[in-house]
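The complex is shown incomplete by one protein chain, all other protein chains being positioned as in the whole.
Per-chain residue numbering starts at 1, and chain names A, B and C are given in the order in which the chains are listed.
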């Protein structure tokens, strides 16, 4: 993902939108990191829904998030409405990585890389991505996967 | 407030809007009561901002919420965008009561009555609402206060 | 429930304990109302678990909270560990009311009354409490139900 610039809104095929809440503020009057995490989660659910629309309903059962890396670039206040861009940034043999970004207007507030592993429900161990899952992931983000 | 029907959107002079988040869901896949409480809080901040715009900035310092009564009328799911209506429902000598409602389209999801007391910052005890505070509250909700 | 003093710790047969989190603080540096609501929820789950231990596992399926009334009595800070007392305060024909209280040491921080209705899963309408549910509820709180 070295060449993928998560602060560039043009790379994201999937978008969602959420309103900042007063309850998101911490004692410093800034949106806290936990709320930023909830914005990213909304973007992932949106992306997952779009993938599911294009394949069978069980496509993404048996996946587990194993690692999140978030960079906080600007403080965010209340009130505000933010947009979350999401894409598939990398596809491995038994895992894939999402790239995401929260924007306030044109400003990038935070970026995230989310590693998700395919789990064999019987053994609880990582297992290979099935071909149709790989296809669904590739369809989401052709631009990102060019690099 | 016996005559004030909080399920009727026409009584609310102040409106805000918020998006339901995936993180608001509980293990039953319904929006949990805590999230509903955050929606109402957003509506109160919106109402307070509108009052402050019409009076001096310190108007609502020294107030404390002492009682909330919330009625849950319908289950709410994800994704959704809800609107929160807020009004001043009752003005007492040292307190006032807000009436609020969360709507999904035309459906009333939940209603709230919120009692807020004026606190003397020196003693920590309830004290009388100042005339200019009372005026600001009355300006917000003439319809509600007719009854 | 006129005679039931929710600020008196001696009335509660069921107790749980929770730690205040930094994330519970609002911009005023006090624990926000939403976090207080989560403490009460923990107490209800504890009470429900104790009831389920004494009857069949499906006892409390098909119930819905329809009304919560919370009184906030003192501000709460961080760090702190609070205790939540819960009891059955009233049993109606198709509903029951819990009485709850959050304590910091001997100080009562907030009290709650929670009305829960028995729902017929087929019709979605209120329905009578079954005799074994009524028994389970009565076993929880003999002291409270004396009045």
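Assume a residue touches a chain if its C-beta (ideal position, glycine included) is under 8 Å from a C-beta of that chain, and two chains touch if they have at least 3 such contacts.
These numbers were taken from a predicted model, which means no experiment stands behind them.
Omitted chain: which shown chains does it touch?
Among the chains that are shown, those touched by the missing chain are A, B, C.
Tell me, which residues in chain B touch the chain that this view leaves out?
Those residues of chain B that touch the unshown chain are 23, 25-29, 32, 34.
For review purposes, identify every residue of chain C that touches the missing chain, sorted by number.
17-19, 21-23, 38-39, 41-42, 45-46, 78-79
Since one chain isn't shown, list which residues of chain A touch it in the complete complex.
32-34, 37-38, 41, 64-73, 75
To be clear about the criterion, only the chains that are shown with their structure count from here on.
Among all chains, whose Cα centre is located farthest from the one for chain B?
Relative to chain B, the chain whose C-alpha centre sits farthest away is A.
Between which chains do we find the greatest number of C-beta pairs in contact?
Ranked by C-beta contact count, first place goes to B-C.
When chain B touches chain C, do the two copies use mostly the same residue numbers, with over half shared, or different ones?
Same, since most residue numbers here occur in both copies.
If you average the CA atoms of chain A and of chain B, how many Å lie between those two points?
Chain A and chain B have C-alpha centres separated by 34 Å.
So what's the Cα centroid distance for chain B and chain C, whole Å?
Those two chain centres are 24 Å apart.
If a residue has to touch 2 or more other chains to count, which residues of chain A qualify?
Residues 23.
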